[in-house]
Structures are given as C-alpha cells and as structure tokens.
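All protein chains but one are shown at their positions in the complex.
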Amino acid sequence: MTTIPAHDNENAGAANWERYRHQPHWRNNQDEYDAAKFGMWLFLSTELLLFSGMFVAYTIFRIMHTETWGNASHHYLDWRIGAINTVVLLISSWTMVMAIRSAQVNHQRALRFHLVVTILCGLFFLGAKVGFEYLPKLAKGEVPGSAFDYIGSHGYVPSDYDPLFLGLYWVATAIHGSHVLIGVGLLTWCLLRAGKKHFGPKHFTALENVGLFWHLVDLIWIFLFPLLYLVG
Amino acid sequence: MAHEHHIPSARFMTIILGLLLTATALTVYTALKIDLGQVGNLIIALLIAAFKAALVVGFFMHLHWDNRFNACVLLYCLIAAGTFLLFTTIDMTSRGAVDPWRAVTTPPPLVDNARERAIADGRLDEHGNPVDEHAEDHGHSAESDGTDHGADHGADENVSH
Amino acid sequence: MTTTTAHDNGHHGHHDVSYLKPKGGALVTIWDWMTTIDHKKIGVMYLFATLLAFFVGGVFALLVRAELLFPTVTNAAGDVTGQIFDPSTYNRLFTLHGAVMVFLFIIPSTPAALGNFLLPLMIGAKDVAFPRLNLLSWYVYVFGSVVALIAIGLSGVDTGWTFYTPYSTSTEGEHWQVVFMTLGVFILGFSSIFTGMNFVVTVHKLRAPGMGWFDMPLFVWAIYATAIIQVLATPVLGVTVLLLTLERVFQIGFFDPALGGDPVLYQHFFWFYSHPAVYIMILPGMGIMSELVGVHARKKIFGYRAVAFSSMGIAAISFIVWGHHLFTSEGELVSAIFSFLTFLVAIPSAIKVFNWVATLYKGSIAINTPMCYALAFLFTFSIGGLTGIYLGALAVDLHLHDTYFIVAHFHYVMMGGAVIAFLGGIHHWWPKMFGKMYDERAGLLGFTLVFIGFNLTFFPQFLMGANGMPRRYATYVADYEPFHQASTIGSWILLAGFLVHLGAFIHSLVAGKPAPANPWGGLSLEWEAESPPIEHNFAHEPVIHHGPYDFDDVVPPHCDPADYPLPEPIESDSVAPGKHAH
Partner (left out) sequence: MISTLAYIPELLLASAAPQTIKLGVGLSRQSSTLAANHDLLFWFITWLCVFFFVLLMGLGIFFTIKYRRRPGVPQQRCVAHNTPLELLWSLGPLVILIGIFFWAFDLYMDAHVAPAGAEEVTVVAQKWNWSWTYDNGAATREFANVANTDVPVFAVPAGKPVKLIMTSRDVIHALYVPDFRTKIDVFPGRYTTLWFEAMEAGEEHYLFCAEYCGDQHSQMAAVIKVLEPGVTAGGPPANIPWQDELYGDWKSRMAFDDRPLKEVGATLYITKACNSCHSIDGSVGTGPSWLNVYGSEEKITGGTTVTVDENYIRESILVPAAKIVEGFSNQMNSFQGQLTEREIMALITYIKSLSEEGRVELEAAPAE
C-alpha cells in the first residue's frame, strides 16, 4: 500500500496503477504483493482472536445459565432485524468480490459502482442496528449492570442472569459494529483512490486487503447472528 | 514471475452468493420451525454457520487459490482459539466434580434491584405484578451513566443451593 | 551457492554513509529520526525508551524493597516504626513496578530493540517487510506509554499488574486510574502485534538469496517464534483489557460476580495471554544466548536443529499451559491437565540449556562482558527453570502459590534470564549499533555487581516463600525479617551494578574508541556490514557462502586470520567447508 511518487504522473499517459513500482527494499512487485497479503492474513487472525474472547464468554455463560439463554434471546432480540442484516452483509461481501474482480479486469466504472454499493450496505447495517435495536433497548432499560431497568412485559419475568445476556449482546454487537464502521471508512478510502485510478490489473493490493477485512467482518456476523438471535 | 492471480468468474461468485443466502434462509427456518432441544438447535446452527464461513473464507477471501501459507495462519489461529475455548469450558463445567460445594453460585441482585425500583416508582404494585390500567412501557431512560455504584457490591447471603 | 547479480537501485550513491550520520541541523535530525522508517533507527529508539522504562520500574522496585526493610511495629507509645509508605501507597508501588516492567520494558525490549536492529541485518535484507508499520508500532508504543503514565500521574492503580476482578472493577476512588491503565495496556498490545506481524513476514519473505531456514542464526529463529506468540496471544490480552474497561464503565458483568460474571473466567482470559507473554520475554533472551555462546566460544552450536525446533516447540506448547497460574482457583480435572502439560513445556528449555553447555566443550572461550553474562544466564536461568518444577507439581503449588517462592521464581527467569541476556546482547552488539567500543573493565565491574546483587536479592526470597511468606505484603510477621533485610541490601547492590553500566554506556557513546566492523569474530551476516551499518545495511546484496556458526572452516569477515586461527582439518575425508556444514 503505497502512494504513487508525484513526479511519475506527468511523463506517462498510462493510468497510475500501471506505473506502480515496488518499495526499494523489495525485489519485485509479486514479492511485495504476497507479503502484503500474508501480513493481512496475520492481522485477520488477530481480529479473529479478539472475537474469540466473545465466543468463549458466550459458551461459558450459555453452559452455566442454560435456561436464561433459552428464553432471553427470543424475548429481547428480534430475529427479523438480524436476518435482514445478515442478508445485507452477504450481499456486500459479494459486491466486494465483484469490485476486486472489476479492478483485475480494469473495469474502472464497475469498480467504483460496486464499492459504492458495499459502502451503502455497510451503512444500512449500522443504521438498522442502531435504529431498530440499540435505541429502543436503551429506552426500555434493557442494558447490562445496575442500569438494568427492565421489568418484563407480556408475562415474561426477567431472570437473574438477563443483564449478563444483555451485556454479552451489547459488547459483541457493539465491537462488531465498530469493525463495520472501520470497514466503511477503509472502503471510502479505496473509493477515493479508485477515482484516481490507483487500482488496476497490475496493482490492487490495498483494495484486496480491505476486501479481506470486509469479508472477515461478514464472517464474524455469520457466527454472531445464529448464536445471539436464533439459537439463544 | 508474472502476476498469475486467479481471477474468479462473475458467475461462479454469484453462485456462491446464492448458496450463502439459501443457507441463511435454512438456518432461520430450522431455528424457528424445528426444535431439537437446546443442544440440537445449537449444533444445527453451528454446522450451517460453519458451512457459510467455509464458503466465504474459501472463495470470497480467495484462500482456495492462494498459497498454502495464508491457510496455515488461519489454521493456527483457530487452533489457539479452540484451545482457549476447550480448557476454559472444561474448567467451568467440572467445577463441582470433587466437592459439590464448589459448584454453588449466588445470583447477582441486579434484577431484584430493578424490581424494587419499579415497585418504588409505581410501575409494579407492591408484590411485583405489573400495574394493569395503562400498562404500556413508558420506562424512563436509563440512569445517567453506568457508573452508578449504588448496588451493594457484596453478594448477599440468599444462597440458593 | 547462488551468486545473484548484485543489482542496486538507482539512488544508491548517497546511501552508503552510517545510518547515525545526522542529515543536517538539530531540527532536521530530530525530524529525520521522528519520521524514519529505517529499522535501525527505530531499534535504537526502542532501546533507549525501554531502558528508560526499566529504570522507572527499577525505582518502584527499590521503593518496594525499602519499605520491606523492617516490619511495621506499633510500640507501646503508639508510634509506628518500620513503615515508610502507608499500605495503600505500597500497593500502588508494587502494582506500578509490575505494570511498567512487564508492559513497558520486558515485552518490547529484546524483540523491538535488538530484534528490530538485527533481524534485517542477520538475514541480509535492506529493511523489515513493512517499514511504515514498524514506525506505527513505535508511535503506538509511545502513545500507550503516555496513557499509562497518565494513570500513574493520577496516583496510579493498586490492583496488582494482573488487574484481578472483582477488586479491579470495584475499587473506590480509582475509577479513571484503572480505566487509563487498562487502555494504556490495550494500546501497548497493538505495538506488540504490529512488531510480531512485521517479523513473521520479514523472516518468510526477505531472507537473502540462498539462505535456507537452517542457515539463519538461532537469534532469528527465536525472534520468529516470539513473533508468532506475539501475533497469536496479544489479541486475547486486548479483548481481556477491553472487557475489563467496559465492565468498569458500563458494568457488562462478565467478570464481577455481583453482576453475574465469574472472576475465574477473567483469570483464564488474562493468563491465556500472560503465559505465552512470559515466553515472549524469555525466547529472545535464549536467541541472544545462542549468538553469545556461539561467537565467544568460537564453536558451532551443539544440535542447531534441536535448539531451533525447541524455540518453535516452546512457542507451540506455551499456549496450552496457562492454567498453572490458577491451581488454587480452578477445578481439579483441568488442574491435572495443566500440570501435566506444564511439565512438557519444561523440556524444550532444558534441551537448550544442555545444548549451550555442550557447545562450550572443546571451544575457545573468551572472557568478556557478553560471555560473562552468557555464563551467568546459564546459572540464573537454570535456577529459574528448575524451581518451575516445584510450581508445576500440584501439591507443592498448593503450598507455594502466591508466596515469595513465586516472586523469586519469576524474577530468576525474567530478570536472571531475559534481562541478563538483554544486557549481554547490548554489550555484544553495542559496537555494531553505535560504532563505539564500551570500556571492558567497567562492563565487568557492572556485571559482578549485577550478578551478586541479583542473587542476594532473590535467593533469600526462595527460602522465605518456602516458609510461607505470602506475596504483595506491605508488612510481615517478624519471623521473615532477616530474609527481607538480605533481599533489600541485595537490591542496593543491583542498583549500583546498573548505574555502573549506565555510566559505561554514556561514556562509550560520548568518548568511546571507534569499533572495528567485527570485534568478536562473528560469522553471521550482521558482522559483514560496517559498524555502524550504512543506511541500506549492505553496500551490495550479501551472498551466503557459509553457515552462521562455521568457525572451524571460515575466517570471520573484516578480521586478521592470525587472531582467529582455524583448527587443522581432520585427516579423514574432512567435511568440505560447504555451505551447510552442520
């Protein structure tokens, strides 16, 4: 991921991605590309381990308080919002792959279009989560800790470990949401660079790495959705 | 070394998306319609989620056509997370194996505090049943911030064992 | 041996001057150092920052020891003697001693300081794989340290460096201190992750042509194994500290039983990182040891592959043994599993020590400061390692857990191992890093004081611990007074030793004699570069002719053959001075 040296622009009519040259300490572009992707996979494994903390806590608390987990998730969480968000994220993963593909075959307009759709899907995901889930829950006092102020409705009496389930829900989805936000930021950066034709068949390292990050965010949600919303 | 990146065909990727969406529909269907008990539901949901994850990692993230080393990185990471999960679960579940006393835990007083507050400001009558006439949830917003330390910190003595 | 055409990129002309040469006036130089992506400059910056952190942590340690000189006694007249600090200040002192030493000094010290400087040089590369990420790792370290210093400024935390809940989430009057300290640790974790990522990719992708995995110096193997642990373990510290901060601020209740959580779950989260972290601390020290023993005994390391694979073995097994920190708090079944696995992790360390001693056999052993530290490492690390057997055995750990035996054990491994190896490594590569020789006599004096002070400080703690003196006590029963007094006097001698080293280093920087390119006759690639090395490390890309330890067949570069005579080849079909003669 490097910025193109300014002085290269004017002497060649070709787009920026053709004139990209690897950094001085590498031997050729291919080595640099492989190293960048290998580095990105290492970073993705650190992100996975970050979320593994959440999944371990989920498993432990599910085993220790099985009955709370049984009815709490159905009561507090609406599976429809979760399902819509899952579909949105899967589609955004598909448009991300199409964006990388169009860069590889030098369809610059298609690249920009797919990037925009991916960004919109990300923003929709965040909007749905905050609008339909976080704000109503805050209003009803369905929050962990001593701020828990929910007294149950339609015959449901909260069990002692409901605040714990809500704590897990809030932490897992909030950290995942922050990663979606970071992803949208990175995609916007890629969109700007795509506008300046930085990505093409010979150079799309940054785009592919941001794509990998976006797929990881989708991958985490693929596991979070059933565990929190469906199975409970 | 020419850049011999494998460029996936658009059709193939659309098929993968289709598979993913059907798997999502399947998991929602099984969760709502079929009830195999808590453990059964969990296993079904995890299997479908693992299948979807394999699709995303294998094809969307290009791991299938990449050199083997990136796959190794993912594998080591899953092994590390798996070890963490395995031993922590063994500990948490086998706590009362030798001496049943060690498995006894006292529940936190949070819900009781919430119920007492509700009774105090009239949303519940004195023995905790919802007040009937205008039973819509006009719950006031959460307290100012989460750092209110009013709740008594020591888990009091109502031990249920 | 493939001899690659040494192709140099165009603008190589003005780059073959020492990396330390200032590029202009004071401001220009400062800006150049602040925005450098040269691994050598970042390594030097890390070296000075971590040494500063070491002295800050050391001051806290001396205050802790001073408090423990006398037990607190209230005599008949009602006035209190033997107490310099009141207990809550004492608790802050030992907590900050632990936190500063672990997160600000020992985790970043060898990998980031010596590792950054030497890794590209040892594998013949121009720089690490992602130079800008390397600079980001430095600034994340500085930012994290500043956040932690804010916590210290706000009167610090008294939760112990382990932040055990529910104490850390429910202490009164320390809300923002704990939040800032845990955020500081969270940020410092990313510095460790970035360094680890950088080194793994560098070792894979940037080795000089012709350098196979078994032609690399063993220091590179150790740094590679450390980098793998850094990448795979540090994120879990990130999530643990993040959850602790969220628990403190939003009461999410994972770890506090008053909110429904379980404190033992926190201990599993914390130690899943912190045990691999102790191997992040010791593995680079072992890497330095292999270099010191090899070069100063002029002998091929005995069992090169065994030492290399034991580094990887330690990295692998370190992830499955964390439960031995919880023997008094976890269930019996999992304690048995962890105790068994803990005995497995002792084997690779033992193999390394046996190999180092075997390397000395029939060598030509020079007695200088680096070699003294290497031999001292064998002494102190063996004690540290062997006392680990007591703590791995379940029944004995029931008696020794959370006593001074544990304090002595981990100081013997961390200070006796990592710090003594780090000091040996600094002396060994000082000429290469700064182009100046250090004063040998001052080095040896410093070594003697450090060695005596260290043992006098920590050996009595073994005896105290075995007799039941618990950890983290501001005052103690009078029965332990003689041990505490010996330990405190030892800590003063230790302080003297480090001050002598500090003076010798400063003197060397200011007025040291210029150092030759290869003062010790080493054979690994960093000795082929000048001291201090040029901007791009090597004038032309190095070519691999011999293994890093072929002392029997190759005269070291930049050296007079008379100083480094070669043993005559054996009459039978002597092993040709091939590339992989191991």
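Each chain gets a letter, A, B and C, in the order it is written, and its residues are counted from 1.
The rule is short, and it goes like this: contacts are C-beta pairs under 8 Å (C-beta built on N, C-alpha and C of every residue); 3 or more make two chains touch, one makes a residue touch a chain.
None of these values were measured; they are calculated from a predicted model.
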**OP:** Give me the visible chains that the unshown chain touches, in label order.
**Re:** B, C
Original post:
Touching the left-out chain: which of C:Trp33, C:Phe143 or C:Phe354?
Top reply: C:Phe354
Original post:
Hey, which of C:Asp38, C:Asp127 or C:Asp158 is the one touching the hidden chain?
Top reply: C:Asp158
Subject >> Residue in contact with the excluded chain [from C:Val17, C:Val146 or C:Ala478] >> reply: C:Ala478
Original post:
When the complex is taken as a whole, what residues of subunit B touch the one chain not shown?
Top reply: 98-99, 101-102, 104-106, 108, 149-150, 152-157, 161
**OP:** Would you write out the residues of subunit C that touch the absent chain, in ascending order?
**Re:** 70-74, 78-84, 87-88, 91, 158-160, 164, 166-167, 170-173, 257-258, 262-264, 297-306, 328-329, 332, 335-336, 339-340, 343-344, 346-347, 350-351, 353-355, 357-358, 360-367, 375, 378-379, 382-383, 386-387, 389-390, 392-396, 398-399, 401-403, 463, 466-468, 470-482, 551-552, 562, 564-567, 569-570, 582
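Keep this in mind: only the chains that are shown with their structure count from here on.
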Original post:
Approximately how many whole Å separate the CA-defined centres of subunit A and subunit C?
Top reply: 36
Original post:
Using the touch rule from the top of the page, what residues of subunit B touch 2 or more other chains?
Top reply: 69, 76-77, 80, 84, 88, 92, 105, 107-108, 110, 146, 149, 151
Subject >> Touching two or more other chains - residues of subunit C >> reply: 204, 232, 236, 250-251, 253, 259-260, 262, 265
Subject >> subunit B-touching residues of subunit C, taken from the complex the two chains share >> reply: 166, 170, 172, 175, 204, 228, 232-233, 236, 249-251, 253, 257-260, 262, 264-265, 268, 272, 319-320, 322-323, 326, 330-334, 337-338
Subject >> Complex contact set, residues of subunit A against subunit B >> reply: 28-30, 33-34, 37-38, 41-42, 44-45, 48-49, 52, 55-56, 59-60, 63-64, 66, 69-70, 79, 83, 86-87, 90-91, 93-94, 96-98, 101, 104-105, 138-141, 143-153, 158-164, 201-202, 208, 211-212, 215-216, 218-219, 222-223, 225-227, 230-231
**OP:** Quick one: which bits of subunit B touch subunit C in the complex? Just the residue numbers, please.
**Re:** 69, 76-77, 80, 83-84, 87-88, 90-92, 94-95, 97-98, 102, 105-110, 146-147, 149, 151-155
